[in-house]
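Every protein chain except one is present and positioned as in the full complex.
First chain written, first letter: the chains are A, B and C, and each begins at residue 1.
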Amino acid sequence: MSVKFALLGAGRIGKVHAKAVTSNPDAQLVAVTDAMADAANAVAQQYGARVASLDEIAAASDIDAVIICTPTDTHADLIQKYSNAGKAIFCEKPIDLNVERVKACLQTVATNGTALMVGFNRRFDPSFAALKAEIEAGTIGDVEQVVITSRDPGLPPYDYIPVSGGIFRDMTIHDFDMARFLLGEEVETVMATGSCLVDPKVKELGDFDTAAAILTTASGKQAIINNSRRATYGYDQRVEVHGSKGSVSAQNERPVNIEVATSAGYTAPPLHDFFMTRYVAAYAAEIAEFIEVVKNSKAPSPSGADGLAALAIAEAAEASVASGASIKINK
Amino acid sequence: MSVKFALLGAGRIGKVHAKAVTSNPDAQLVAVTDAMADAANAVAQQYGARVASLDEIAAASDIDAVIICTPTDTHADLIQKYSNAGKAIFCEKPIDLNVERVKACLQTVATNGTALMVGFNRRFDPSFAALKAEIEAGTIGDVEQVVITSRDPGLPPYDYIPVSGGIFRDMTIHDFDMARFLLGEEVETVMATGSCLVDPKVKELGDFDTAAAILTTASGKQAIINNSRRATYGYDQRVEVHGSKGSVSAQNERPVNIEVATSAGYTAPPLHDFFMTRYVAAYAAEIAEFIEVVKNSKAPSPSGADGLAALAIAEAAEASVASGASIKINK
Amino acid sequence: MSVKFALLGAGRIGKVHAKAVTSNPDAQLVAVTDAMADAANAVAQQYGARVASLDEIAAASDIDAVIICTPTDTHADLIQKYSNAGKAIFCEKPIDLNVERVKACLQTVATNGTALMVGFNRRFDPSFAALKAEIEAGTIGDVEQVVITSRDPGLPPYDYIPVSGGIFRDMTIHDFDMARFLLGEEVETVMATGSCLVDPKVKELGDFDTAAAILTTASGKQAIINNSRRATYGYDQRVEVHGSKGSVSAQNERPVNIEVATSAGYTAPPLHDFFMTRYVAAYAAEIAEFIEVVKNSKAPSPSGADGLAALAIAEAAEASVASGASIKINK
Partner (left out) sequence: MSVKFALLGAGRIGKVHAKAVTSNPDAQLVAVTDAMADAANAVAQQYGARVASLDEIAAASDIDAVIICTPTDTHADLIQKYSNAGKAIFCEKPIDLNVERVKACLQTVATNGTALMVGFNRRFDPSFAALKAEIEAGTIGDVEQVVITSRDPGLPPYDYIPVSGGIFRDMTIHDFDMARFLLGEEVETVMATGSCLVDPKVKELGDFDTAAAILTTASGKQAIINNSRRATYGYDQRVEVHGSKGSVSAQNERPVNIEVATSAGYTAPPLHDFFMTRYVAAYAAEIAEFIEVVKNSKAPSPSGADGLAALAIAEAAEASVASGASIKINK
């Protein structure tokens, strides 16, 4: 029996999820909705699904699960709506930019007993997953430090910045989740720094484009993160974990593995241009996991609580930049 | 308008092609056939195609093209049958193990004016294709030497060896095609060596498991190939091209990009286990190219003539091992 | 005319410097001193130098320069003594663990107009020097972030820890100097974290064995450092610099460039065991530079002021761990 899906939001990332659903033998795309009728129609036609309204999807008895990839400010409402309708929910990060709003959502989901999985896609990247597996296999002993390099190829559009929640909630939040995923212990304090070095317009908009953070757990494990909104050589995504017996690192994935050698030296092509090409395998694996969650009543992971925890770290990081002090995470 | 396909052979590689066809928006899988009814049924059901006989497929007016992935000894007959039926043909390599039989096939195809593309999948690997693009862009100047490393993880089944045509026609033929693809000039002479070092049973069966060859063109360009049927660390597939201005190389593709560092040193996981996982992207790109061929009457490449040329080199290589002399290629 | 040297301290690092001096055609080792007569004799005999007392060296008219590699707590006194004697001085880091004492030393040296160069050897490593040259050539545009990985293979002896000045003054100080060397702008604030994860004895001794720091300049450039006293895979020394046009990184130097591939994967040997083998070329280049300083009255770099600046950052880092706040550097 296959899991029947509705897709909420037929934009760029919605299409990625639609493809993941339809090429999975255990799932079926039944309905699509989008504020832009054309976008919904295109996806619906390609995969033989119907276009439906938000209410129709909530009421439909042939829909088991929804994938939320609408704008961020709609996520919390939609989670509550579909949880109340008894649907399993996969929601792109973040649940909301406001911690209290997220908590309310999680309460609804808990009350209804519906599944909620959050789209921290990087956990499903084959290399990061293999790195995590090495940690769990004990290869590197006890984790001591996690070092995350996460550098975007370019700035988001200016008009997105004011609604993004700031670099820590928008971009670094992926690294905060990765740190939690790998540290194996909750983050207790955060120190962070933010600068505007890429574009002065970012400063005018009240955000940073260059950031660094140190997270510390109760036992003294550390995660050290560097971020920039400018990486001319492509989307730079690396992780190192150092433990008592050794280290494990995930290097950048290359679009092609060629190298040209001339009198100028050895040159390999730039990295992937951004997440859509870099995380193709991760997006497919993420939806496959969610299908497992729905089909086999498996506990969703990353869960809503994971989404909340990463957001709380982002909030603390922002406070740390403002105060120049180390900030304790609110629990 | 999408290209309508029949799949001839629903085994391992047939399934790969079925997936490539069905996930391409410009193509449709209409019919499947296989000597094993269960195999044909499984693929037909998964993709909503019908099971049909070879004759029904030849006669079907709703089928534009066939993909031949039946056993090697059926290829030539099927090519002629479907060429006579006016179908475009994609055929797994080799067309046949006998040069004269291949020539007869090519004659039929030429007479009928039907498209024939041969499955030298490696040309479509993103890294090898990028390497070829660098050569064509002039980055390395005039090609001087091509060095190909091609090492299988293990022996084929014993019962396959006697019908395989021998290592040069079965395995090295891919490298001969790659050499032709990259040299940019026809191979004129071949020197080759073959040994049995992996398994004495291979010798009993009249084949080699370890081989090397040097191909030379009229102007003196060289291709140097090393082969083994045993690579404990996975499927080893590398190419280097050296030219007057520099070199370009394609390294092995890694299933995951992680590295573990301990007191024992730095360890990365083994390579892909074999061609089914290593050449996923190549198989999809190959079928996409064939769809272009059919849709837009593009000249097929690699063509039947490419299949013939690689086979002639394989034949010469075998003769070189037997005689200890450099052998001129028959044209 | 060659520069005539006295070596103060004939221990492990003293021998390295003795070899660098004697194999440089522009220098000569004239005298050696050490609290352990045997150590002084051994070096003196090997290179045809005389054993002399500290006072004899200060008074000797045939000695132009001294290399101080005695225990840390003697550095400041010796610098003042030999500056007053008119000798050029190369001093192993640190000048002193106390900022005021260092300032007094620098005052003496300035008053006497004698040269003082400090042994931040890493600046002279061929790879780090090449990285710096790329920055200066403008290849990566304006520097934005420096990321330093610096991990020792093991703890220092327990009895050294209490006199070491703590991890920030003893170990991280090299990274603070590297950060200053590469940022191209003075560090203004420091945030740091320290933990004891390697050995609880380190905690008892009042030190950390695992540390991280973020340095920030007035314009918002950042340096991010991770440290551990335990790297099972060898001495881990890497630097990345990210700028407006690109990045430049220096990877670890390998003792040998081999790789073994088996069914367990691809394995390369561990890194160098520690600084004595890792920085062979750097030590030679450092002394060659100092010879230039003495011979050609070139300005010493890294200078006493560089030693002071790195120490001030270390002091601030320690204060940041204690207070949990970002600390401004004292100037």
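Operating definition for what follows: contacts are C-beta pairs under 8 Å (C-beta built on N, C-alpha and C of every residue); 3 or more make two chains touch, one makes a residue touch a chain.
Since the model is a prediction, treat every value here as computed from it, not as a measurement.
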Where the missing chain makes contact, among the chains that are shown: A, B, C
Option from C:59, C:163, C:260 or C:322 whose C-beta touches the chain left out: C:260
Residue among B:113, B:157, B:206 or B:324 touching the omitted chain: B:324
Residue touching the undisplayed chain, where the options are B:214, B:288 or B:305: B:214
Chain not shown, touching residues in chain A: 231-233, 261-270
Touching residues (missing chain, whole complex) on chain B: 142, 144-145, 147, 149, 151, 189, 191, 193, 195-198, 210, 212-214, 216, 219-222, 224, 226, 228, 230-233, 236, 240, 242, 244-247, 324-326
Contact set of chain C toward the excluded chain (per top definition): 23, 25, 46, 126-127, 129-131, 134, 139-140, 245-263, 269
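One rule holds in what follows: only the chains that are shown with their structure count from here on.
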Each chain counted as touching chain A and chain C at once: B
Per-chain Cα centre nearest the global Cα centre, belonging to chain: A
Chain A and chain B, separation of their C-alpha mean positions in angstrom: 39
Sequence positions of chain A contacting 2 or more other chains: 245-247
